[in-house]
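Notes for the one structure printed next.
Excluded from the complex is one protein chain; the other protein chains are retained at their positions.
Chain IDs A and B follow the sequence of writing; residue 1 opens each chain.
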Amino acid sequence: MARGAWSARLAQGDRRILFLAVAATVAFPLLWPLNLPIRVSREARAFHAEIEGVEPGRVILLSFDYEPDTMAELDPMSLAVLRHAFRRGVRVLVMTTYAGGVGIAERVLAQAAAENGRTYGTDYAFLGYNPDFSATILRMGESLRGAYPTDHYGHPTGELSLLQGVDRYADIPLVVTISSSALSEYWVIWAGGKYHARIVAGNTAIQAVLIYPFLQTGQLAGMLGGLKGAAEYERLIGRDGAGVRGMDAQSLAHFLIVLFILLGNLGFLLQRRAARAREASP
Amino acid sequence: MKRTGPILLGFVVGMLMLVQFFTPNPWIAARYNNVLDWKQVVFGVTLILGVLSLLLHHGRRIRRRVAGWSYSGVTVAGLIVMILAGAVFGKERGPYPWLFAYVQSPMQSTLFALLAFYVASASYRAFRARSLHAGLLLAAGVIVMLGRVPLGEMIGFTVAGRFYSLATLSDLVLTVPNLAAKRGIMIGVGLGMTATAIKIILGIERTYLGKGA
Partner (left out) sequence: MSAADLGVVVAALLTLAVFSFLYRDNPFYRFAESLLVGVSAGYYVVHYFDAGVVRKFWVPVVQQGQLWLLPGGVLGLLMLARLHPRGQWISRFAIAFYVAAWSGYLIPSVLQERILRQVAGTFLPAAGTTSVGALLAAVLVLLGVAAILVYFYFSAEHRGLLGAASRVGILFLMVGFGASFGYTVMGRLSLLIGRFQFLLQDLPASLRHISH
């Protein structure tokens, strides 16, 4: 085969081979785990320390700000946070700013509560979905019961024992947002900025890279980023889950992508050199 | 009236929401809460409007028997079944949560999972280090990709008893140049948002009201 044709094939690659390689790289470690060690980041330790610092019996707010499209990254995080809170006797008030988050929140909450023997209304409650996240976040700063007169199941929030003495951000030591979008920024801007709530955020990887500025200024007290963040948190609470299980596949897949980038650029360089050689020859 | 009325309403409401930030006046605080409550109703109705538009669009496709109209039939059927399931059996048990958990959720997450294959394909076929800038972008991407996974965290060297890995380099990239870049963009976008918001309240920016505004 002529050198130019060979380098062109290397530069282009075969889509089917690329797809199969990705699938195999992800599937292999899920079936035969490598159990690679996981290093916990500073941001994850800070997140963990915030929940560790909440006194048992106090109420924290956990907002499921995501939908099924990103649940693979964020479900492990939410579950780990709930397990941590319930194990410490911290009570959790759950809400969601996405309609699609309702089913997710109910599933994850039911699992965590059942594992830890927690009672609805006393140890946790689910406020459900309110339209318009900005109005909801701001309204809760004035009055939680004003924003949510009833919980998701129609119980008047004024009658829930969980909410006795809890009606504003000032009554809540920590706000946790698990978010797939810029919602974590809006929690910082409104709940943190206007009402001085203390906030930690769990985000998808795509969103996590954007909020380092808030972490550096202290507007966010801690952060978990992507499935890796979930794995780190699972290690911190001593209970491995889908986050840790996915790390081997994540590792191999990342190295595969880097290999793709190198091979593609190698093919491009060789192709360019062959083209120059053709131009130079008479 | 068709143009001035909305702009005047916008000015009054916008100024109220701006002023309440700076005053503890109870009357203004009460109006602020009212506006927030009304906004939620408007938001809910607007989203319902979006779904109604979807229904009308697919209904037209079915009536006119355009190419692929049978798929529009599937869409409309899914919409009606879901609404009936929620209305008749309730949101908490029965077919409504089942359809969410086993039909909507898996498909919604799989649709996004497809992107992993296309990102991989693009990494091979499209991401070229053609210039210094592109090379810098790729280098940063590679460092972060490798440094944020367990395998990359194991690759490194020890100096004076301390282990420096790709994770150390990745942290450095994220907390220094990346931080600067994201902060610069954040400040720039923030200034733009503020300017646009002021123009909206003052009625200078009216494109959001549609044609003829």
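Definition applied: a contact is a pair of C-beta atoms (placed from the backbone, for glycine too) under 8 Å apart; a residue touches a chain by one contact, two chains touch by 3 or more.
No experiment lies behind these values; they were computed from the predicted model shown.
A.B. asks: Which candidate, A:36, A:71 or A:176, sits in contact with the chain we can't see?
C.D. replies: Hidden-chain contact among the options goes to A:71.
A.B. asks: Spell out the interface residues on chain B facing the chain that's missing from view.
C.D. replies: Counting over the whole complex, chain B touches the hidden chain at residues 2-3, 5-7, 9-11, 13-18, 20-22, 34-49, 51-55, 68, 71-72, 74-83, 85-87, 91, 96, 98-117, 119, 123, 133-134, 136-145, 148-149, 173-191, 193-194, 196-198, 200-201, 208-210, 212-213.
A.B. asks: Could you pull out which residues of chain A are in touch with the chain that's been left out?
C.D. replies: Against the missing chain, chain A presents residues 19, 22-23, 26-27, 30-31, 69-73, 75, 99-100, 102, 128-131, 134, 138, 149-150, 185, 188-190, 192-194, 204-206, 208-210, 213, 216-217, 219, 225-228, 242, 245-246, 249-250, 253-254, 257.
Methods note: only the chains that are shown with their structure count from here on.
A.B. asks: Roughly how far is chain A from chain B, centre to centre by C-alpha average, rounded to an integer in Å?
C.D. replies: The computed centroid separation for chain A versus chain B comes out at 15 Å.
A.B. asks: Flag every residue of chain A that touches chain B in the complex, lowest number first.
C.D. replies: Chain A reaches chain B through residues 11-13, 15, 18-19, 21-23, 26, 36-39, 41-42, 67-72, 100, 102-104, 106-107, 130-132, 134-136, 138-139, 142-143, 146, 153, 194, 209-213, 216, 225-226, 228, 247-248, 250-258, 260-261, 263-265, 268.
A.B. asks: Touching chain A in the complex: which residues of chain B?
C.D. replies: Per the stated touch rule, the residues are 21, 29, 32-33, 36-37, 39-41, 43-44, 47, 91-92, 97, 100-101, 104-106, 108-109, 111-113, 116-117, 119-121, 123-129, 138, 142, 144-146, 148-154, 167, 171, 174-175, 178-179, 182-183, 186.
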